[in-house]
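Removed: one protein chain of the complex. Kept in place: all other protein chains.
Letters A, B and C name the chains as they come in the text, with residue numbers starting at 1 for each one.
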C-alpha cells in the first residue's frame, strides 16, 4: 500500500457526493470542464510509478518506512526539500503550468510543526491526532486542497469586527466530539479534484478573534460542504492534440454551512481553548512558508515553459540570433535560475524543527518567490513580444484543415522553410493556449498572488530580517560603534524563526 | 449625406458576399461571434449623431465642406489631430478597449500625403484617384480595415528572396485597367466588419522587390478575397448585463487569391512603374506614424480603463487609502497622462505637408507610443494585484442566481458593507472580463504590438533623431568644439521627416 | 534699467557682508571654491544680452512694460511658460547641469498668486507689498535663493510638537514694523551667490503650527543670517579647459538666528494673523508646482547632456551602430522628450489665475517631473555602461602631458582612429567629470529630490486627481451605473486646483 495509481484515485472521486456546482448545475467529479485539472493531477500519480522518477516522485515514509508518493511526505532533510523542489519543477514542465497538488502537502508539513510546538507549549495532544491523519494520507495517497483564503469582508476590519461575523471561517460551536464551523474559503485551486480539504487560518488572530483560530480536515464531499467551481480550460482541439491544450484549472469557492468536524480531525480550536489562538497566525505563516518554497520549484518551471516557447518561436521565425532576442530569453532564464537557486539554498540552509520536520530558510525563500511574482507579467510580455501579433489573431484550427481554406491557410503560415507548416501551426496554436486564453489569465494571477503576492513576501522578509544586525555595519563604518559585531549573515535560520514566533506568542 | 447611421452601415454589411470562414464554416457578417466587434463600431456611428460629441466625432470635409464622421476625415490642423486623439480616448472609455475604426482613416491620411508627394516627384496622377476614392468614403461613412502585415515567411530574407514568392503580397500582373495581386495579410483587426480593405506595404522595399510595392483598396467581399476570422469574446451574461461583457474583437487572416484591382483603386504599383518602389516604405512608415498617433489616444484610455477598475475594486475592498494602492494607481495614471500629452504635443508641434494634410511630430509620437507598449503588461499586473486572487477564481454568474447556491454565494461576496453584493459581483465579474479572458489576452498583445512594438518605435526614433545635434552638446561641454551651435531641440519636424524620406529615396 | 550684466551683479556680491563659512573659515563671495556656481549664474546674465537668445532669456515686465531678464518675470501666458521651459533647457545644455537661478523666480510666481488670493479672502494687503518687492527685483535683475526645506527634526512630529521648537523656521515675535524669525533652512542651492533669500514654508501647517506660517525675503547678507556653505567642484584642469570642468555647485545650510524682517518684506505671518496659517501649505505647494514645472525644462536637458556624452563616447569607441547602444540612447532620449512634452502641454493646458499670473497644469507637470526623478540614476548607469570602466580609472591630466609618460599614455588611449588622442582624452575626462566626481553625486541627488522626490509628486497627483471621475468609467463598463457622465479628462485644471485649495482652507 502507500503508492496508488491514478485509476485508484479517480475511482474514489467518482464515488463522491455531488456537492459541486458549475454554471447553475450540480456536477460530478467526471464533468468534462474539470478534466484539464484531472489531467494535471494524473501526472503526479503516473510519475510515482515511473522508474526514471523514483527518487523525485517517491519518498520513504518516516512513519512506516514504506515507499510513498512524495506529495504525502513530511520533509526530513535537505535532500527531501531539494527533491520536492526539483519534482515540482519537472512536473510543471510536463503539464505546462501549475502542478496543483503541492497545497495539501505544504499544509501537512506546516501542521506537523505547529501541532508539535503547540503540544509542547500548551500540553495539548494534537500532534498525535495529526500523525494518525497523516498515516491515513500516506496509506491512501491522498490528494488534498488547502483552504486558506477567507472571503475577509472589509479589509480594514479584523474578523470579529466584521458586519457579518461569518466573513472569516469560524467555530460556531465547540464540543467534546468535535466542532461546528461556518464560513467560506475562496481561491481553492485543486479542491474540485481533491479527496480532502484542509482548512487553516488566513492570518494572525488577536485574542478577540479566538473563534477564528480554526484548523481541520474533512473529506471534500463532507456533509455541509458546497463547492462553487470555476474552471478554466482551452478550446477543444480536434486535429492537433497537444499536452498544453489539455491543461486546465479549476478553482473552488467553498462554503462551510454549519459543518460538523469530528474531534480527531480538528487541529486548532480557539473556541474550546483560547490559548490556541496565537497558533492561528503561526500556522498561516508556516503554510505560506512551505508553499512559497514549493513556488521556488514551480515558478522557475513556468518561466522555463514560457522561455521555451519564446525560444522555439524565435527559431521558427528565424530570429534566434538577433541580439534583442537573446537578451530577452536570457532575462527569463536568469530569473528562473535565481528563483530556483533561492529555493535550493533555502534547503541547504534549512534546519530540523523539534518535531523532526525539516524547514527551509525563510528570508531566502521569500526573496526567491517575490522575484518570481514580480516578473510573471513581464515574462508573458516577452513571449508575446517574440511571437508577434499572430498569436492573438490565429484563425481557429478548423480553417487549417477545411477543404475550402486549408491549403492556402497552410501556405501562408510558412516561415523558416526548414519547419513544416504543421509545426508552425502547432507552435502558434500552443502559444495561443499559453498566452491568449482563460488559463493564461489564471496563470498570470496565480503567478502573482499564489502563495502570497510580492507584498506579502516583503512583509514576511521585513518582519523576520535582522535589521539591527544590518545597521551594525553602518554604525561601524560611520564610526558610531567601535566594533563590527561578529556577524554571519543578516538573516534568520528556521530555528530562529520558530523562536521569534514563540516570543511573539508571548511564550518562552 | 456624409454622416450615416449604424443601421445604414449594418444594412450594407448584411448584403455582403459570404467570404468569411470561422470554425470550419462560411459565415455571415451577422454571426453572433463577431457581434462584440460590431458593438464597438456602433459607438463610432452613434456618437457622430450625439450632440454632446459633435466637435469630437464629426468634422468638416475639406473636399466638400460637409459635416462628416471624423473617422473619414483628412486632418487639416492641430485641432483636427487633437480632436481625433480625444475622440479616440473617450470612445475607448465607452467600449472598455480598442475602438478599432482608426486603422482605415490612418491609412487614408498616409495615402493623402504619399500619393501627393509621389505625383510631385514622378509626375504620376495618383493623388486625384485617391481624392475620388476619399469622396466615396466620406459620402458613405465608410468603415475600413488597413491590411498591412504580410505573413513575411523567413524574417531574415527580403520579399523577393523567399522560398515562396507569395509570402509578401505581390502584383502578379499589371495592366492598363488594373492589376492582379496574390498573397495574404494577417492580424487584420476590424476586417470582418469593414466595408473596405485598404492594403499597403509592411516595410521598405529594395529595387528587386518592386513587385511588392503595392497599395490599393477593394470592398471587403471582393472577388478572390477570403477572410479567416478569429473572434475573441466574453462569456454570455444572462443576469448582469454590462458594456464590458459586450466588447469583442475579431481578427482576419485575409487571403488575396489572384485578386483583380481596378486601376482607379490602385495607389501604388511598382510592377507597372518601378520608380514607385521606394514609396512602399514611405507609405508603410507614414501609416505607422498616423496609427501610432492614434495610439496616443487609445492607449491612455486603456490605461485609464484599467486604472478605473483598479480604483473601484480598491474602494470596494476598502483599501483605497493604503499607500501602496495609491502608488500603483498613480503609476497607471501617470503613464496615461504622459502618453496622452505626448500625442497632444505632437499635434501642437505638427506641420502641414505639401498635400495640405497635417502631420504630428514623429519623435514624440513614437516616444509616447513606446512608453504605452512597455507598460501594458505591468498595467494588467496592477489590476490583478489590487483585485486579488478572486478575479481568477470567481464562480460563474449562475451560481449567484441559482436557488440552491445564490444566497450563500452572495452572502460571502460582501466586502465594504456600503457596497451591495450585486455591485461587488459586478465589479469582480467586470474585472474577470478585463483580465481573465481571451479578449484580455488579445488586448495585452495589441497593447504591445499594435501600431508597432516598442522595438519598432525605437528604430523609428533613432533613424529620425538628430544624433549629431545631440552630440554637439557633449563636444561643447568637453571642450572639443568651441561653440554650442544654435540648437532648438534634438528632434525633427514632420517637414524634415518628409525631406529625410525624399533624400532616402534619392530625390531632391 | 532692468537688464543687468554679470559684472554689475558680481560687483554687488563683492560688497556683501562676509556671513558665509566654509571649512572653518569665514569666506567672501569671491572664494574660488564657489566660482563654479558663479560660472553657472553668469550664463543667465550673458544670454540675456545675446541677440540670439532674446525671446528666451528676456521678457517684458507686466509691471512696467520694460525688457527684463526672464528670471525676474511673472508668467502671463502659455508662451511665457513655454519660453521659460525652453530657456531653462538650453541654458542647462550650456553649463552641463543645473542652471540654479530658477528657484527665486519660481518662489516669486507662487507668491504673486498666493498673496493675491489671500488678500481676496482675508482682506489683507500683502499683494501690493509683493508687487513693490517685485519691482525692486526687476529693476536690479536680482538673483535669489528660495529657502524652503526646514531641518524638520523628527519626521513623525508636526512643527509645534518637536522637542526643540526651532527645528522648523518660526516667528518668535511679530510686531507692527516687522517680525523676528528663528530657525534654519537647508539644501539651499544658489544661496551662496544670491542677492536675496526668499523663505517660505515647507509643508501644510495646522492651526497649532501658526507660528510656522511664515514667508519673507531678506538680503542674503542680512543681519543674523549665517550660511554654512557646501561646495562641489571639479579637479582643476591645467591643460584641457572645458565648460564641464568649470561647473560647480554650492549649497547653503542657512541659519536665521533671531533675524528681524521689516514688515514690507513679510509675505506671510501666521503669528500676527492666525487666519493666514492655511496659506502656508498653499504657498509651499504652489512654489513646488512652479519649481517642478521648471524641472520639466532642466531635467530633459540633464538627460540630453548625459545622452550626448553617451552618444559621443559610443562614436569614439566605434560602437555607435550596435543594437544595445541604440536601445540605451533611445531610452534616454525618449525620457527627455516625454518629460519636456509634459511641461509643454502643462503650459498649453495652463490657465490664468485671478492675480493674472499664469499657471501650468498640475497633474501633468507632476507626472513629468516624477518620470525624470525615477530615471536619473538609470541615466548615469547608461553613461557608465557605454563609456566602460576607463572613465573611473583615468590617470590624471598631468600623466598625459608629462615628458616621462605623456607619449605612451596618449598612444594607448587611441580608439576610433579618426579621433585624435586629445579628443579621446577630452571625452573621457569630460565623462569623468560627469559621473565620477562630487558634482556628479550632487546632480544625482538633485535629480532625485530637487523640487520634490518621486514620492512627493505621487502624493500631489493623487491629492488632486479626479479619482471619482476615473471610477465612473469602471462603474459604467461594469453596469453599476447606467451612464458614463460627460467627462473630459480625469485631471484638474489650475483653476480647479485653486478651488480645491480654497475648499481645503475652509473658504469658498
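Everything that follows uses one rule, which is that a contact is a pair of C-beta atoms (placed from the backbone, for glycine too) under 8 Å apart; a residue touches a chain by one contact, two chains touch by 3 or more.
Note that this is a predicted model, so its numbers are computed, not measured.
**Student:** For the chain that's not shown, point to the residue among C:15, C:411 or C:486 touching it.
**Tutor:** C:411
**Student:** Have a look at C:251, C:304 or C:337 and name the one touching the chain we're not showing.
**Tutor:** C:251
**Student:** Determine which one of A:225, A:312 or A:497 touches the chain that has been left out.
**Tutor:** The one listed residue touching the chain not shown is A:312.
**Student:** If the missing chain were put back, which residues of chain B would it touch?
**Tutor:** Considering the whole complex, chain B reaches the absent chain at 322-324, 327.
**Student:** So that we can see where the missing chain sits, which residues of chain C does it touch?
**Tutor:** Within chain C, the residues that touch the unshown chain are 21-24, 26, 149, 151-156, 163-164, 166-167, 183-184, 186-189, 226, 228-230, 232, 251-253, 255, 257, 317-319, 324, 376-378, 380-381, 384-385, 388-396, 398-399, 401-402, 404-405, 408-409, 411-417, 435-438, 440-442, 444-446, 448-450, 453, 455.
**Student:** Where does chain A touch the missing chain, residue by residue?
**Tutor:** The list for chain A reads 52, 86, 89-90, 93-94, 96, 240-245, 304-305, 307-309, 311-312, 315, 326-327, 329-330, 333-334, 337-338, 340-342, 344-346, 348, 363-364, 366-368, 370-371, 423, 426-427, 429-430, 458, 461-462, 465, 467, 470-480, 484, 486-487, 489-491.
Keep this in mind: only the chains that are shown with their structure count from here on.
**Student:** With centres defined as the mean C-alpha position, give me the chain A-chain B separation in Å.
**Tutor:** Using C-alpha averages as centres, the distance is 39 Å.
**Student:** With centres defined as the mean C-alpha position, give me the chain A-chain C separation in Å.
**Tutor:** Computed value for the inter-centroid distance: 50 Å.
**Student:** Send over the residues of chain A in touch with two or more other chains.
**Tutor:** Those would be 324.
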